[in-house]
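With one protein chain held back, the other chains of the complex are shown just where they sit.
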């Protein structure tokens, strides 16, 4: 058993440490097809090479969330194998589209550490960067997790809590080189609404729903080489349920949001996110969005829209938290992101 | 909620109107692999680039039904979101093989309208054409659906019922350029039977069966970007069942028909089809075929065979309708098509 990876415990992390995550991955047409098979994804830029080329890209990239899942999946054996909870995300920036044939790997730097007062666990902040085969960054984000201590006698590290932006400014977003929405074909994209048609505070019910199957979330999660036991092994939890990878819910909700946000084409920034309640097979995921902000970008015809994306298991719309300030039980996900959209 | 697509109602269609359907789609090696993963497809022309090249094609095309599903899927948001029933197909012609890398989009023309006598719904006939990135038609078919009226006070349109062929003539079929079966390798194709070995009226029991899973039909249906709620959302129907996309049953039955019709390689024409009874997960789909006609084509060594393909949930063979003239409950599909086969 000494040969298997026991994962890291809280006392194993050092501030400033850089972890090269294992198992680089070449993504291709197969991953693109599978993304469309697993999620009701219809954003035209990711569906058609021709549409993407007409928007100034070299072809249809891998879905931004697929890129995120691949980069994230590599970090699991080093960051979250002994994690008690995934606490949050911040400062997520998509820096460069990922195209079929690209090979991705991930690197994380430990940027924060704080032992919990019970002495049994602590919070670890990492900034993870996904790199392609040219060593160009494609994605960067901060994530923090609560991790158990293995040796509770290990001394507490100096507490360092990183200073993270509550939300990215539009100026922080990296617009892909060449992106140009001035000739954008709204008919082919599926909806007529441009950035200017949305009002801050507007809530959009995405209407459609998908009932979740075990086979589907496992196929998706394996595709990203995320091997956390709890997603695959029904004997792992006392209740015999497989906890669904939070990223599966993110992708499902984002794909459902096509209906009402078909032109929110590219994800450019992740401001924050909470997996409000666990998701299990049998639940029916629906989604709604709230417009949080709008902005311009330097790229021709390209605007930015900041959205709250909420996944639910009860079909509720517009209600996030109860009187106690906690997420309602029917809320699965509360995600805050920036998308690029025709102005 | 105003931002989401409410679908069209009967009164929203105009005779002669042309609808450009949204979300073009680039299909590739991934879609080809998934087709083989989802259906027991073994026709050699679609399995091997080498076999296809030896038959005069540039490589192995995407399965003809996959092309159909992609083209069909794009029409759902505009044609059948508020459809009460899918009533029929006619004059389906495969005009050009679809190869990995092609980008497909769909256009429909309204060719018939007839309000029902109850004033609450009507029948809409559309001729849908799938086009590739060169704007070349790859597929064309007529479909008619019953659609609800939203405003029952809306005036009835002039009744126009298109004059449709009960079946295509062999002369109507488009044989792919270069197709040549004179050097056809029957051993590699899997069976020795050529077109001349089948007799009109002959019934073939395809023997094999597949028990349907929710995950599989949803993966397939999403892959074609068909987003009709009823296929995915178990809370949508009062009985809590997800209605399986009729095209899933078509593809399953066609793939099963390899066993006995291994050389009916390419689908060239769709004469008609009825989804006789709904299909749900848990049913075991089997299939049988009846030879309806045979013909020659101008291409070297290439014959045409007209087949009735029947999918069942009860394993019955050769029995289609009861004494009342209605489909037997164990019949799921009754499809009438032309295939190209070595003479």
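Just so it is clear, A and B label the chains in written order, and each chain counts residues from 1 on its own.
By our rule, contacts are C-beta pairs under 8 Å (C-beta built on N, C-alpha and C of every residue); 3 or more make two chains touch, one makes a residue touch a chain.
Every value quoted in this text rests on a predicted model; they were computed, and no experiment measured them.
Trainee: Pick out which of A:85, A:160, A:200 or A:234 touches the chain that's been left out of the picture.
Mentor: A:234
Trainee: Considering the complete complex, identify which of B:205, B:293 or B:319 is in touch with the unshown chain.
Mentor: Among B:205, B:293 or B:319, only B:205 touches the chain that is not shown.
Trainee: Out of B:17, B:58, B:151 or B:213, which residue would touch the omitted chain in the full complex?
Mentor: The missing chain is touched by B:213.
Trainee: Hey, which of B:39, B:99 or B:338 is the one touching the hidden chain?
Mentor: Checking each option in B:39, B:99 or B:338, the one touching the absent chain turns out to be B:39.
Trainee: Which listed residue (B:90, B:126 or B:189) would be found touching the missing chain in the intact complex?
Mentor: B:189
Trainee: Please identify, in ascending order, the residues of subunit B that touch the omitted chain?
Mentor: Those residues of subunit B that touch the unshown chain are 28-34, 36-40, 42, 44, 47-51, 60, 187-191, 193, 197-198, 204-211, 213-216, 219, 259-262, 284, 315.
Trainee: Mind pulling the subunit A residues that touch the left-out chain?
Mentor: Touch with the absent chain occurs at residues 1, 3-5, 20, 22-26, 28-31, 33-34, 77, 100-101, 103, 105, 133, 213-216, 218-220, 222-223, 225, 227, 229, 232-236, 242.
Operating definition for what follows: only the chains that are shown with their structure count from here on.
Trainee: Report the inter-centroid distance (CA atoms only) between subunit A and subunit B in whole Å.
Mentor: Distance between chain centres: 36 Å.
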